[in-house]
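Since the structure comes first, as structure tokens, the remarks are kept for the end.
All protein chains of the complex are present and in place, except for one that has been dropped.
As written, the chains take the letters A and B, and residue 1 is the first residue of each chain.
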Amino acid sequence: MKFEQFFFGGDYNPEQWPEETWLEDVSLMQSAGVNLVSLGIFSWAKLEPQSGIFDFEWLDRVMELLHSHGVSVNLATPTAAPPAWMVHLHPQILPVTADGTTLWHGSRRHYCPHNPDYRGYAQRIARVLAERYKNHPALAMWHVDNEYACHISECFCEHSVAAFREWLKLRYTSLDQLNFAWGTAFWGQAYGDWNEIQPPRRTPAQKNPTQQLDWTRFSSDSWQVCFEEQKRVFKEITPAVPVTTNFMSFHRPIDYFKFAQLEDVVSLDSYPDTSQPDWMVHSAMTYDLIRSLKKDNPWILMEQAASLVNWRQRNAVKRPGVMRLGSLQAVARGANGIMFFQWRQSKFGGEMFHSAMLPHAGTDSRTWREVSALGNELPRLSNLLSSKVEAKIAILMDWENWWALELDSKPSSDLKLIPNLQAFYRQLYERNIMVDFAPPEADLSSYKLVIAPNLYLVTGIAANNLNNYVANGGTLLLSYFSGIVDNNQHINSGGYAAPFHEMLGLTIEEFVPYQAGFNNTIRTTDGKQFKNTFWADVVHLNTAETLANYEQDYYAGGPAVTRNTFGKGTAYYLGTELLPDGLEWLIDRILEQAQVRPDLPNLSAGIEVMLRSDKSKEWLFILNHTATSLEVPTGKNGTDLLSGQEVNGMIHLSAYAAAVIEQERIYRGVV
Amino acid sequence: MKFEQFFFGGDYNPEQWPEETWLEDVSLMQSAGVNLVSLGIFSWAKLEPQSGIFDFEWLDRVMELLHSHGVSVNLATPTAAPPAWMVHLHPQILPVTADGTTLWHGSRRHYCPHNPDYRGYAQRIARVLAERYKNHPALAMWHVDNEYACHISECFCEHSVAAFREWLKLRYTSLDQLNFAWGTAFWGQAYGDWNEIQPPRRTPAQKNPTQQLDWTRFSSDSWQVCFEEQKRVFKEITPAVPVTTNFMSFHRPIDYFKFAQLEDVVSLDSYPDTSQPDWMVHSAMTYDLIRSLKKDNPWILMEQAASLVNWRQRNAVKRPGVMRLGSLQAVARGANGIMFFQWRQSKFGGEMFHSAMLPHAGTDSRTWREVSALGNELPRLSNLLSSKVEAKIAILMDWENWWALELDSKPSSDLKLIPNLQAFYRQLYERNIMVDFAPPEADLSSYKLVIAPNLYLVTGIAANNLNNYVANGGTLLLSYFSGIVDNNQHINSGGYAAPFHEMLGLTIEEFVPYQAGFNNTIRTTDGKQFKNTFWADVVHLNTAETLANYEQDYYAGGPAVTRNTFGKGTAYYLGTELLPDGLEWLIDRILEQAQVRPDLPNLSAGIEVMLRSDKSKEWLFILNHTATSLEVPTGKNGTDLLSGQEVNGMIHLSAYAAAVIEQERIYRGVV
Partner (left out) sequence: MKFEQFFFGGDYNPEQWPEETWLEDVSLMQSAGVNLVSLGIFSWAKLEPQSGIFDFEWLDRVMELLHSHGVSVNLATPTAAPPAWMVHLHPQILPVTADGTTLWHGSRRHYCPHNPDYRGYAQRIARVLAERYKNHPALAMWHVDNEYACHISECFCEHSVAAFREWLKLRYTSLDQLNFAWGTAFWGQAYGDWNEIQPPRRTPAQKNPTQQLDWTRFSSDSWQVCFEEQKRVFKEITPAVPVTTNFMSFHRPIDYFKFAQLEDVVSLDSYPDTSQPDWMVHSAMTYDLIRSLKKDNPWILMEQAASLVNWRQRNAVKRPGVMRLGSLQAVARGANGIMFFQWRQSKFGGEMFHSAMLPHAGTDSRTWREVSALGNELPRLSNLLSSKVEAKIAILMDWENWWALELDSKPSSDLKLIPNLQAFYRQLYERNIMVDFAPPEADLSSYKLVIAPNLYLVTGIAANNLNNYVANGGTLLLSYFSGIVDNNQHINSGGYAAPFHEMLGLTIEEFVPYQAGFNNTIRTTDGKQFKNTFWADVVHLNTAETLANYEQDYYAGGPAVTRNTFGKGTAYYLGTELLPDGLEWLIDRILEQAQVRPDLPNLSAGIEVMLRSDKSKEWLFILNHTATSLEVPTGKNGTDLLSGQEVNGMIHLSAYAAAVIEQERIYRGVV
């Protein structure tokens, strides 16, 4: 998708307001620099008050009004909120939990993705919308549904059971293959008929792991099927209009790498908790993930809060400057649009205390002033629209691995993927080094370094890919509990991490999960000492050399960190969980070996630096997350697009201020 | 209702015992001063062993026996425990939870208040009882059902759904009005047919707030309907016999201000946890609420424990003297009856470890000695029977506000009403100042000071009432998050607290909910400094003056406490939550301004002073809650009714002792 301008705006819900308010809305939008609104996200009951009876006149008027004020429309299908009449006519639309409880109308997302009645209605409303507005000049984008798999990610109704069986038939062809894959020989669970198969409902004891994994795969796929059905309608009627749906950060239920390939542009809803001192690390990591879903393509920050949300225990305000910093961070990490939920704060309903661009207090308010200032300064960044973010490091992230890793009955329930990703990500964030996320089967040849934390489930293709990456000269860091099971979640033959034995130059005899609070000491071969936590592998070296050994317990003297030369590359193995200081030591060593360096070295803590670039120019983003004024070196000279000032090697940033310095492109960072 | 004597007695369950025990019972009752028992509360299965087959002969004998020993009867309808045969014949009587689970026979209160079969049976047994005993000389009162909405407060069965729809039709007349009130434009929840409406069962995401509020209003009303149906029978057959039911402190499910108007006399079951050092503050607050339900009328402490209960994690004994202190506290705060659950401790069943007037250990026990001593000293207080409690301060308490405030999706889930009421109440309790509770639409003209904590939901009538109260010379203290929504739970137009802007002389731009453990500092204009917690308003002054400002964060310098002159009165606003020392400072200032003073100033901690009075006399209650003997000044002279001794300005109270000093009425306390 090509961007002519930075999008700026938010969700617009005119149906919550009398028509006299609409004119004030569009006039204020103009003054705030709004050029796009997401419209109609929950309007099904208003657009189709009875089955097949449509009322679009109010929407016609809204579209016209927006258009006449220079605001384009990201037009939504309202399918996240089936109307009450539909639920009444077809109660089977309602989703059902694992223990058989029905979830009712009265909030949102109260539908089963496998219900054929629902799916028919959803495609019909999409078609009616497309036909009506296909030539409307305000129409800029299609916004399908809303936050797929938010609140509920799976349904256990009879339609879902039938759909699961069909999905399994496609995957396995025969029951023999299913019985093999699921390991039904364990606990005598073999199936002799497809109709005997059930989803993983409540059971007396721990469930079949592969049944659970397949159920999650199936549920993830189901939301994509819903999306594709609507997208097909739009591609038929309005082939040129881009189609998107709004994603939700590291959202466990859906494999976003897979889903993103169906979209014309990736969109994200992002609600960092800015009361946390490291909120910007979390949002950075999210933005890097989202950008990586469709590498080298810009994305849209589709929803963020102007200030507080209303669904946390205690909802923090965004203090002065924080919303702007977060918005610029998204742009720096590849976003070409900054949008909010929502335009005008509701007077009623479940989100009336969620902040908005135009708050309850009206325009004489800090929130409004900050929002409209941002909308009016974003156009200064238009030169960046076709630039990209380049990263020399990839962290591997695989939804199927995530799902498998966090199923029960593991050696330790401390095995959680995202905290582990965060630990590595934070090391690179703090060094101001840009990072991509990549699935383990992706082309990794452009990366100097690949980090693979807890790659428990690994397909044969992915294993080959990683082995080849190293053999061809790459540097890989693999952490403990990787290479354990195959795609069916069967233990790989040949011992733990068997697919990587040769590359790593070692074998693993057994795991030592630690009790809470237990530590061991790691002594490095260069004389340092660190504490580990919660896990140790008992490792036997073949060709690898050890970089650090355990000091206590029965495996004392055994290797905790190893390095092995494999082909033209180098493979590191980390057989334990290091605390941050040990991880810092390790990453330093590896970065030095892989010759990866930050864009701007030796900055104060709290200064975040990011780079977008095109063939001839680059744009250095510098954010001051501290409450202090600071002098920051900028490397070479350029112009701060936000202030319009020339910058000569050094810039002054007051508390919570930011700069975007346009510079000539030169060689930097990576050797 | 007129009291001839203090009631003393308890629940009497003779059906748990062989008839030979009954004679011992009534003889021991006589010796303990028992003059009233609550009879038959759970006797339905015994009175009506099969549908329409009644067995009253045993009850005749009990009534006769009691009467012949001078004990009157508070005769109960047994409708809190429908018999097993009824459940078997009509399983739909059983209540159903929000997730569709049926709750079964085998404990108590296993009925849906909307079930027509149940309601028919309940009225029939009430009628049979009334007809049989209408002329019985022992009959003193009717005790309808038992602890309405205890354990379960709502039912989601099909009868309940139908009743909810009828209730909504009466409230809203049209679906348009319902759709408006519920804000169904949010998340596309509009209803096109009454039959589409459901109660707030389990849903995928947060529920419609007004739907939830109406459901709670409806459920509260439903219990009142059950009560009224039975009361109607009694008023037809025995119009002169007072009708009551037993209430349960700050009992969330039922609007007691509304319910109490249906009763001839208000009754309370009170089970303070006397292991808590401040148990007497909690019970005082409860007793003041209960008295306030029917202002200027005495009430009955219908149940309390002689010693331990059996439903806490760890059930404290009432140590020597504590039961007496608690009983006198109830009398001081308006009770004209002290009753217990129950007369004789059960040998079996779910409450066999709940203490009783006559414990398992029998009469050679501390419990029995303390109970019978109290029963024999209560008659000494007969002069008080037609006296009242007068308070110059009211704390506003509104069930609908309570329900609305504690629904989810608020800026902070720390917003809880009762702890906030307690914080203010405690300030006055510790100063020995009597307090009423009042609903916000009540006549407030008799109060020198009204305190309104977190009056989030406020009707137009209530807002006018408060504005008029101040305009006419009253002093009001309003705390943060007040005046936010109207009766439909829609944000009031004009900004937060809009209905009170003029009265308060300020506006509120935004809320700053704090993270757990976060504090700010408040500096007062008279030079003091206090810590606040969990919330700050960003306030802009108009006519108000500031009494204290914030010291840190982006709203530093902004007002935390303000005062405004409005008409003839004064309005204080507290935009934050103060810790106790700050609240003490504030209440001191306001009491001084409102000229409210305690009955007896400067007493030791642990001494509780209360006053009942009639036109010519007053009775000063002094309770020593400490383990030490103390000399306590009594103001003027009088006679301690408990000891019979003259008191001349000073009384000696040994540990855990009490006095009730009869004095001539003179001016006191309030200017």
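As a convention for this text, contacts are C-beta pairs under 8 Å (C-beta built on N, C-alpha and C of every residue); 3 or more make two chains touch, one makes a residue touch a chain.
In this text the structure is predicted, and so the values were computed from the model without any measurement.
**Student:** Among B:Ser38, B:Asn74, B:Gln304 or B:Thr367, choose the residue that contacts the chain missing from this document, as touch is defined above.
**Tutor:** Only one of B:Ser38, B:Asn74, B:Gln304 or B:Thr367 touches the chain omitted from view, namely B:Thr367.
**Student:** Consider the whole complex, including the chain that is not shown, and state which of B:Glu15, B:Asp117 or B:Glu502 touches that chain.
**Tutor:** With B:Glu15, B:Asp117 or B:Glu502 as choices, the missing chain is touched by B:Glu15.
**Student:** Check the options B:Ser275, B:Ser446 or B:Thr639 and report the residue that touches the missing chain.
**Tutor:** B:Ser275
**Student:** Of the listed residues A:Thr363, A:Ser412 or A:Ser643, which contacts the missing chain in the full complex?
**Tutor:** A:Ser412
**Student:** Which subunit B residues touch the hidden chain?
**Tutor:** Against the missing chain, subunit B presents residues 13, 15-16, 42-46, 49-50, 78, 81, 83-85, 87-88, 95, 101-110, 150-152, 275, 307-308, 310-311, 313-317, 319-320, 345-353, 359-362, 365-367.
**Student:** Name every residue on subunit A in touch with the hidden partner chain.
**Tutor:** Interface residues of subunit A facing the absent chain: 99-100, 182-193, 195-198, 200-211, 409-414, 488-491, 493, 495-496, 507-516, 534, 553-554.
Just so we're on the same page, only the chains that are shown with their structure count from here on.
**Student:** Starting from the mean Cα coordinates of subunit A and subunit B, work out the distance between those two points in Å.
**Tutor:** Measuring from centre to centre gives 50 Å for this pair.
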